[in-house]
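With one protein chain withheld, the remaining protein chains of the complex are depicted in position.
Naming follows writing order (A, B and C), and every chain is counted from residue 1.
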Amino acid sequence: MTWDANLHVGVTTLAEPGAAPASATRELSYLEAIRDALRYELRRDPSVLLMGEDIGVYGGAFKVTQGLIEEFGEQRVIDTPMAELAMLYAAIGMSFQGFRPVVEMQFADFISTGFDAIVQFAATNHYRWGQPVPITIRAPGAGGLRAGPFHSQCNEAWFVHTPGLKVVAPATPADARGLLLSAIRDPNPVIYYETKYLYRSLKGPVPEGEAGLVPIGRAALRREGEELSIITYGAMLHEALNAAAGLEQAGHSVEVLDLRTLKPLDEQAILATARKTGKVLIVHEANRTCGVGGEVAALIAEHAFAYLDGPITRVAGPDTPVPYSPPLEDAHRPRAETILAAARQLLAY
Amino acid sequence: MTWDANLHVGVTTLAEPGAAPASATRELSYLEAIRDALRYELRRDPSVLLMGEDIGVYGGAFKVTQGLIEEFGEQRVIDTPMAELAMLYAAIGMSFQGFRPVVEMQFADFISTGFDAIVQFAATNHYRWGQPVPITIRAPGAGGLRAGPFHSQCNEAWFVHTPGLKVVAPATPADARGLLLSAIRDPNPVIYYETKYLYRSLKGPVPEGEAGLVPIGRAALRREGEELSIITYGAMLHEALNAAAGLEQAGHSVEVLDLRTLKPLDEQAILATARKTGKVLIVHEANRTCGVGGEVAALIAEHAFAYLDGPITRVAGPDTPVPYSPPLEDAHRPRAETILAAARQLLAY
Amino acid sequence: MELPAELLTRAHYWMRLTRALDERGTFLHKQSKIVGGYFSQIGHEALSVAAGMALGPDDVAAPMHRDLGTYLVRGLHPQRILAQFLGRVGGVSRGRDANLHGMGDLSLGLIGFISHLPASTGVIAGVAHAFKLKAEPRVAMAFFGDGGASQGLAHEALNWASVFQLPMVVICENNQYAYSTPLARQMHIEHIADRAAAYGMPGVIVDGNDFCAVYQAASEAVARARAGAGPTLIECKTMRMRGHAIHDNMAYVPPELLASWAQRDPIARMEALLRDRGLLDDAALTALLAQIEAELDAAQAAAEASPYPDGATVTEGVYAV
Partner (left out) sequence: MELPAELLTRAHYWMRLTRALDERGTFLHKQSKIVGGYFSQIGHEALSVAAGMALGPDDVAAPMHRDLGTYLVRGLHPQRILAQFLGRVGGVSRGRDANLHGMGDLSLGLIGFISHLPASTGVIAGVAHAFKLKAEPRVAMAFFGDGGASQGLAHEALNWASVFQLPMVVICENNQYAYSTPLARQMHIEHIADRAAAYGMPGVIVDGNDFCAVYQAASEAVARARAGAGPTLIECKTMRMRGHAIHDNMAYVPPELLASWAQRDPIARMEALLRDRGLLDDAALTALLAQIEAELDAAQAAAEASPYPDGATVTEGVYAV
């Protein structure tokens, strides 16, 4: 038996529902959309620079930055020593002198090695002495790739809890580009969670130029429905959409909200969908306890209580490290089927 | 104007409701109870040792470990270089050779400097290769002492989210001792949040010997009531009890649940009180978003939904660093009055 | 090389101002006007003032909790510092950060300090990196202590500075203790400057209580950095003459050690030098001290006149807009 042989083979093409495609769009993979955003910002703004381990000559562990050192030179695409903490502190220092560094963590899992720079310095600085810290931290996260406990983490909740940061998690190529543009231009430290699983497996239309900007703090309604709301983000959006399609076949009308920004959460959109359907299913790949789903549930339980017709339900990664072996990882990572089962139960409530 | 001149003056004495006092108890301050637990374990178990910055000769920044190096020697009360990451990794290594290290973070705020050792190594090890990591990390946390953004943090949610850790947060001298005994004996990494604010301001009866053990994972009902449940932990317990007393005078019957353990949460006790009163107010000093309160709310919204008579409400520290200046810190830290106001609103729902 | 009279006189003023301000801070804490912690820097005046004076106006420094002199030299007004200590709106952090934390003001080339040592050494590496990328002839200066030297970040930042050959000067203030921990428990070597070799950068040892020695070493390092020749590590040997913070009675410090360092007081040495060179006499000193007290009285009055922040503003400013 071999596992995941076709993990990267079936490419999903996602139409962006709701938004009429802008005049100029291209079909890009999720990864290409990220690279496109980096290139676009590097061209547009001379203060933007990239830093990271193996991002220059090698083009990055996932080749996201491939070709950029050739175009922009090693002054703007900086291969660094293997030192996440110094790297992130250095980015802060550069930002104090007019740069807008975009720092690549080789995997989101290594963000913990530079934790202090983010949560203690960058997050608090503007509050303390008024100096903005316009840095972007790219964190390639999440699982499904048989990469084991240290290359599959979804650790966004650490930062969603920490005041002073912004956290985004695009689920589509258009958002991957659009949110990265916004992150780089934001005067605050933004952690940009990109989903490795989607890098090459997902393609979609991506608006060009400024038209593609996606504002931080705004969720996207990916599917409208009446009976149930699924609230999710990242790779789970696609599992949720599959589940919703399955439910439609069974005659159910399901709404799917893609959070896109995890901090600040789009409370309005969250509460609007909860109030509309009265039944909420929250889905994320990250470990359940104290994850973003808990916060979303709490917001709804406080501010949309009167509209609820059933228990706020969560489908999330169990509270374990992400295991390596395929049957274990498959049991760990929520899938359309898991979501379907939970949704059916909630619909029947 | 001078602030907080009598911050440490008024000593509250807390009777432990519910539990009949064990035959042998002493009145100890919260700080003395911690020291007593350390001494008790050091005497009982030769594999227990203490490590930290300035904990030996100096007796610790807060004098928690005062006198212990004199009694147990510098082999068991180890003054370390100022290197939290090495310290925590060393503790892991020591635990692999039969020791049970208790590591003091000088302030909970510096736990982020040793973050990797905790969340990447200690938390995952037993799951990965089956070797337990029996270490205890003492984290003196929380505010109210005019100590500013880096000596006042409540960062427990980072660890509550991370699988493989246990997290406790005693609110009384008896629990301070009893949970520390349990933490040290637990075969897993336990983060022990002690509240600096209570060190000398709170005294209470503390059972002696083995009778004082408090199991990890069990909340304590500090006050029984019918109309509303306040769920809280740490220093906020005392604000909540004050608020509950105030509400009683206004004719309201309020229940107060002290979580004591934050991971694993005592879901049974949480759901029981929520089902009983139907109205839940969650209180913590930590920043609101993605805090432990969000998780508690989510648990209730999922598993006690049918019993709810009002929105699950949270009173928490706002999403900012803990500011220094007294009027700012006072506005940041929940107090009995804040809790009262929220409770009144919920009671009126 | 003999330093010019004007420079020494200026340095003397800064050193005296630093000590007087520090003593005022201690007094305000005794009066409970400053709440929370307070860090005294007595004994550090020579190094903090000299390092600060070695920089040019466009350079950037990240002083730490005992480098009050550097803040002053770079132009941070005592009024803003006192208002900071007192938690007032007029303080550098507008009441948000405590004591010497968060006293950043880039218009003065100052990075605000956070507790997590030696954070600002990492930040300074980035500032220096920016100068290099922009090809600006500017220098960035970091400070860390004998305690901070044990932190991984000290290593990472020094390595970073040397890999990229950045215009950075690192002042290591070896004051023999990190809180209660003596040097020998912090490291198994005698000279922190010897670590410079681990990064292929020059390491210099100076008497941190001798203004002229620190000034000369720092000026050379600044010149090297400005010329594009890379970073330097300067170890200033000194002694923390007070407790770690105000509540600490320093029982762990052998009295002989303190006594021997008291003989080497940086201000006394500076004044002996000035007198030797005919630049100071009793009358001039008395006048200077009176002038400084008057300056500080005015600064304190203004600081105390500054209001406490309004609690309602607690959530303001978390994000830049």
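Following the convention adopted for this analysis, contacts are C-beta pairs under 8 Å (C-beta built on N, C-alpha and C of every residue); 3 or more make two chains touch, one makes a residue touch a chain.
Everything numeric here is computed off the predicted structure, so don't read it as measured data.
K.L.:
Specify the shown partners of the omitted chain in the complete complex.
P.N.:
A, B, C
K.L.:
Can you tell me which of B:26, B:63, B:126 or B:218 touches the chain that was removed from the display?
P.N.:
B:126
K.L.:
Out of A:35, A:151, A:223 or A:238, which residue would touch the omitted chain in the full complex?
P.N.:
Checking the options A:35, A:151, A:223 or A:238, the one contacting the hidden chain is A:151.
K.L.:
Just one of B:99, B:233 or B:305 touches the chain that is missing; which is it?
P.N.:
Once the missing chain is taken into account, the touching residue is B:99.
K.L.:
Tell me, which residues in chain C touch the chain that this view leaves out?
P.N.:
150-156, 159, 162-163, 165, 185-189, 194-195, 197-201
K.L.:
Provide the residue numbers of chain B that touch the chain removed from this figure.
P.N.:
Its contact residues with the unshown chain are 49, 75, 80-81, 83, 85-99, 116-117, 120-121, 124-134, 163-164, 166, 187-188.
K.L.:
List every residue of chain A that touches the chain not included in the displayed model.
P.N.:
Touch set of chain A with respect to the missing chain: 1-5, 53-54, 57-58, 61, 79-83, 85-86, 106-107, 109-110, 112-113, 145-151, 318-321, 323-328, 330-332.
Here is the rule we use: only the chains that are shown with their structure count from here on.
K.L.:
So which chain ends up closest to the centre of the protein, judged by Cα positions averaged per chain?
P.N.:
B
K.L.:
Which chain maximises the distance between its CA centroid and that of chain B?
P.N.:
The most distant chain relative to chain B turns out to be C.
K.L.:
Which integer distance in Å separates the CA centroid of chain B from that of chain C?
P.N.:
The answer is 36 Å.
K.L.:
Where the CA atoms of chain A average out and where those of chain C average out, how many Å apart are those spots?
P.N.:
Here the centre of chain C sits 42 Å away from the centre of chain A.
K.L.:
Please output the residue numbers of chain B that touch at least 2 other chains, ranges allowed.
P.N.:
109, 112-113, 149-150, 318-321, 323
K.L.:
Give the residues of chain C touching no fewer than two other chains, as numbers and ranges.
P.N.:
93, 96-97, 101-102, 114-116, 152, 318
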